Structure formats: structure tokens, C-alpha cells
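Every protein chain except one is present and positioned as in the full complex.
In this document, chain identifiers A and B correspond to the written order of the chains, with residue numbering beginning at 1 in each.
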Amino acid sequence: MTKLDLAGGVALTAFGLLLTFVIIPMGTEEGMYYGLPPTFFPTLLSVGLTICAVGLTVQSVLRLRAGRVDAASPVSGWNLAMFALLVALILGGIVVIDIFGLLIGAPLLIAALMIVLGDRSPLRIVPTAVLPVGAVYYLALYVLETPVP
Amino acid sequence: MTNLAAAAAEIFTPLTLAYIVLGVLIGYVVGALPGMNRTTAIAVALPFTFAMSPAAALSFLIGINKGGAAGSAVSAILLNVPGEPSSVVTTYDGYPMTQQGKAQKALKVALIASVAGDVLATIALIALARPIARFAIGLGPIELASILIFSITFIAAVSGESFFKALIAGFLGLLLSAPGIDAETGLPRLTFGLLQLYDGIPLLAVAIGTLAMSEILVQVDQGWRGGYAKRPARVDTGNKGDTHLSGAELKQVTPAILKGSLVGSAVGLLPGLGATLASFLSYTWVRQSSPRKDEFGKGAPEGVAASESADNATVPASLIPVFAIGVPGSLSTALLMGAFMMHGLTPGPFLFRESGEVVFSIYLGMLLASAALLMVGMFGQRLFSMAVLVRPTIIMPVIVFLCITGAYMEGGGMFGVYLMLIFGAVGYFMKKLDYSFVTFVVGYVLGPMAELTIRQSLILSDGDPAVLLDHPIAILFLLLAAFSIWRFSIAGVRSSRGPDQQSIEAKGGNN
């Protein structure tokens, strides 16, 4: 965990500096103001973020120096691979929904997720993929009267 | 009184009543499912409330919250797996009771304790919110700014083992509220030409992404390593004395319920502490004051009662600061505050003045939800015992699907959906690396108000810090903020705490 904190601290320090010096000044239009400029609050926060991130970095370095026993890392390569696979799968599903609509995309996504999670029985996969999509589609269109993709 | 009549007319319609019962039912099932929690359910259900009246929508969402708090006892008692962190303590005595064949009795004790805690705390909400709001009307921007600063630092201080990481999460959440039209210049800030960001980063994309989607991502990669198809060892003796609750036993658990409700209400009132800490404190208090201390941990019904009544009492109690001041102290109340705003209501002292009847309707809806809780708990026991067994491979893909439709419904098209997935990934890493979630979400919800009140204070005071001297309440809260930083972080690092308490506090704010 401590090593991850160190990595997180360094990454967040970089992010905080990027926000403070590049993103916030670039993304804000200056107008007339009387109290504080629009950039003030975000800059205050990004500076706070940077300070805490530096603090975290220093703290982890000190802990590593002191030779504290590091508990098992909560994120293993295996976790990350699984995470990436899932996010890619869901992103794919969203793109399909975006292009072909909910009625085609969503059942495919649910079925794909079930298979990846280890369910192989079509008796379970088909109803799970079809019924909730139909129900939500009906609900949204006829009861809630809101558009769905 | 006219308010009350109007409120009754609003709530006592078949549709609204059905929504309330449905909310409690959903909450109960979700609470019972290990790994699924009520904040996930509220986040996913929120977009479906757009078509409802504000009072019905909020009663429905609060119903989910109440049901979740009660339902989490089911899997804690039957499976020894808490449905939510706040029911960890319920397993101490609930599961031993199941092993002794007294599962039905344990479930009944839990239900009665939940409903009682719920009703008592709802009454506390009704009694306290209005007077506090009346007091809060006199608070100007300077006082509000200091209360907000205190809330955020206090939440960061109590929710997480690393104060730095909790503060980082808070800063990130606050930063998330920065994009949008600037309140003073009326010009877009950090929107990068995206019209969808003009009103800020959409609430549902953030809420569903970080609270629901990330939960699924975390669950799945835990489940992948095996061991999530747990089967219950359910034994029932069938002996009437073991399944039914006698009058004497009821009398025996009553003090525990009262203590639990008191602790739950008090803890719920404070920002960031959460139901987990409440149930833990209540359990400890009841055990220490009990003449039969030895029974605890071996199947004492009082233990179950203490934990569950405190758990449920935090739900209405945590709404007190939302109604009265407009400051949420937990994930579920931050979400509910978002729901208020989506329905055009601004929580805070002016809520009573501007939308008095809606508040009365919500009060009535909450009391009805308590009744629904009792009914659903009594007649639905079998259903939940079954629901606990539904395979995660079915539940999780369906929730992913609901996340996608939910993020779409806020408007703005597929933009919100992609954003939701991004926040799902962000939430995954925050969970894995233990960056406090509560601080993040509460920071995001409170950000605009914090910025506005700070800017107002500076404009009205001409940027002169001496003005503070005229505002003793503001000074008090700023001192409290400084104290919480000192007490929980700096001093907390020096004195090593017991591992037990530390883990409880680490999870403290997660409801």
C-alpha cells in the first residue's frame, strides 16, 4: 500500500501542478468581477490538492525508509487486467448502444458480461439479457416518458 | 395545518403509496444482497424519479435508504455476511442465533429494532429540523462558509486512515464542482467548449459512476478470484420458542432498542460518522450496561437489537442537517440532496418557507415508509432469504445496464454515459487505494455552495478578515474545523489506535 501511496502521491502532485498552471488558466474566461476572479476557487483547490499530494509523497517515502512492512498490495496485475477487460467490454457495449440503440446494444452487453463472469447457461443468459432491457425500455417510454438511446 | 392537509392529499394517493412501498422493497432486497448497498440503489433509482412529484420521489428514495438499512440484517443473520458495512456488528450475535436454529427470531428482533429506531429518529427529525432551520435563517454567508469548511474537514478527518488521502479526495470532489458557468461573471469556466458542462459536471454521471459502477468493478475483480457463491447454512429448529418472539424477550430487548435509537440519532446528526460507527458504539454501550455481558457474541438478541436500531436511526437523523442547513454528511444524504435539487427544491433553512408543504409530505412519506418497512419485513422474509441466493453473475450485468440507462436519463445524451464510465474507473481506483469516497462526493455536492458563500463573504466584507470578529458563530466553526484537523490527523497519527476501532472508523462514513 505504501508504494502505491507513493505512486499516487507523485501522480497527484503532477496532476495538481498541471491543473494549477495549465488547465485552470487555459480553461477559464476572465470577465468583470468584483470579489474574486473565477480562477480563484479552482486554483485554491488545486494548490490544496498539490500540497496534500506532496504530503502523501513525503509520508510514504518516510514510511518506506523506516522499513515498515508493506501489506499485500490491493491491486495486483491480475486485478488490473480484469478491470481493463471489464471497462473495455462496457465501453464497447456503450458504443454499440450509441450506434444501434438500447434494444440491440444492451442485451448484447448483458450477455457478454455474464459470459465473462463465468455464467455459461443459455437458460439464464437469455432471460437476463432480454427481460430487464424490455422492462426498462417500456418503463422509460410509456411510464416516465423520457427518451432512451 | 393547511400544510398538513395539503401534504396528506399529496401523499395519500395510491400511486405515491405504491412508490413508497416499492422503494422500501427495493431497499430491503438490495440491503440483503451482500456487496450491494443502498447508495448504489439510490444512485441507480434516482433517474427513474424524474417523472414523480418531488414529495413522492423523495419519499421513494428515502424508502430505499430505510429499507436498505433494515435489509442488511438479513444476510448478516443468515449468512454471517453483512449486507452492508453497517451490519457488521449484527453478525456478532445474529449469526450465532442462526446457528442455534433461532434465525427467525433473530430476523424478527432485527426488524422490530429497525422499525423502532427508524420511527424514533423520524420523530427526532420532525421535531428538530424546523427549529434548527429557523435558527439557520439568521446565518449569513460568512457563517455558512465556515460551517461548510468545518463539515468538509470533519468528514475528511473521520473517514479514512490517511488524512492526506481523505483531504485529497475532498479537494478532487470540490474541483469537480468547478466547471460550469461562473456565478459572478456569467462566463463558462473549465467547460472546454462542451455545452453539456455549462451547468456543471452532471450529478448522475458522477453519482452512478462512482457509487454504482465502481462498486461493480471492484466486486467483479474480487469475485473472479473465486468464492462468491456462498450458500447459507440455514438451520431452523422449528421449535416455536425458537422462532417466535415472546413478550418477555420483547421487554428484554427494549432498552437496547432505545439506546440504539439514541446513539443512531446522535451519530447520524454529525457529518461523516455514518451508520457503521453508530451500530458499533450502540453495541458497545448496550453490552457494557447489560447484566449478562457474557451472552454477547454468543447469540444475545439485545446485540442484534442494539446494532440494527442504531443503523436505522441514522437514516432519518442524517437528514436533519440536510433539511435544516442544506449540508449533507454522508453519501446517501449527498445523493438525496442532489435529488432535492433535481426536483427544483433547495435544501436548507428556506426549504420550510418556500416549500413547506413538500417538507410535510416528505415527513408523512417517511412515516409511511416506516410502516411499509414493518409490513415488508414481516411478509417478505421468505422473498429476501431467496433474493440473497441470486447469482452475482445475473445481478451485476443487469446493474451495469441500469447504470447506463440511468446516466443517459439526466439528459445531454450519451455524453453522460461515457462520463459515468470514466467516473466508474476513477471510483474503482479510489476504492482500491483507499481514498475516502464520502469526502469526494460530499465535496462535489457542496462545492458550488462553498465557493458561492466564500465569495459572498469576501465581497460583503471587502476582504477584511477583521469582519470575522462580528461573527462569533463563524469563529466557532472555524475553530472546530481546526480542532478536527488537529485531533483526528496530527494527534491521531501520534497515538496509535487499536486496529479494531481503526477499521470501524475507516469505514465509518461509507453510508
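One rule holds for everything that comes next: a residue touches a chain if its C-beta (ideal position, glycine included) is under 8 Å from a C-beta of that chain, and two chains touch if they have at least 3 such contacts.
Quick note on the criterion: contacts and distances are computed from a predicted model.
Participant: Given the options "Nitrile hydratase subunit alpha", "Formate hydrogenlyase subunit 4", "Tripartite tricarboxylate transporter substrate binding protein" or "Flagellar transcriptional regulator FlhD", say which is the protein name UniProt records for the missing chain.
Facilitator: "Tripartite tricarboxylate transporter substrate binding protein"
Participant: In the whole complex, not just what's shown, which of B:Leu17, B:Leu187, B:Leu389 or B:Leu433 touches the removed chain?
Facilitator: Per the contact definition at the top, the residue touching the missing chain is B:Leu187.
Participant: Could you list which residues of chain B touch the chain missing from the display?
Facilitator: Against the missing chain, chain B presents residues 50, 137-138, 140-141, 181, 183-188, 195-196, 198-199, 342-344, 346, 350, 354, 411-412, 448-449, 452, 455-456, 459-460.
Criterion: only the chains that are shown with their structure count from here on.
Participant: Suppose each chain is reduced to the average of its Cα coordinates; what separation in Å results between chain A and chain B?
Facilitator: Taking the average C-alpha coordinate of chain A and of chain B, the gap between them is 21 Å.
Participant: Would you mind writing out the residues of chain B in touch with chain A in their complex?
Facilitator: 48, 50-51, 162, 164-165, 167-168, 171-172, 174-175, 178-179, 182, 184-192, 217, 220-221, 223-225, 391-394, 396-398, 400-402, 404-405, 408-409, 413-414, 417-418, 421, 424-425, 428, 432-435, 451, 454-456, 458-459, 463
Participant: Considering only the defined contacts, which chain A positions touch chain B in the complex?
Facilitator: It comes out as residues 1, 4-5, 8-9, 12, 19, 23-24, 27-36, 38-39, 41-42, 45-46, 48-49, 52-53, 55-56, 59, 74-75, 78-79, 82-83, 86-87, 90-91, 93-94, 97-98, 102, 106, 109-111, 113-114, 117-119, 124, 128-129, 132-133, 136, 139-140, 143-146, 148-149.
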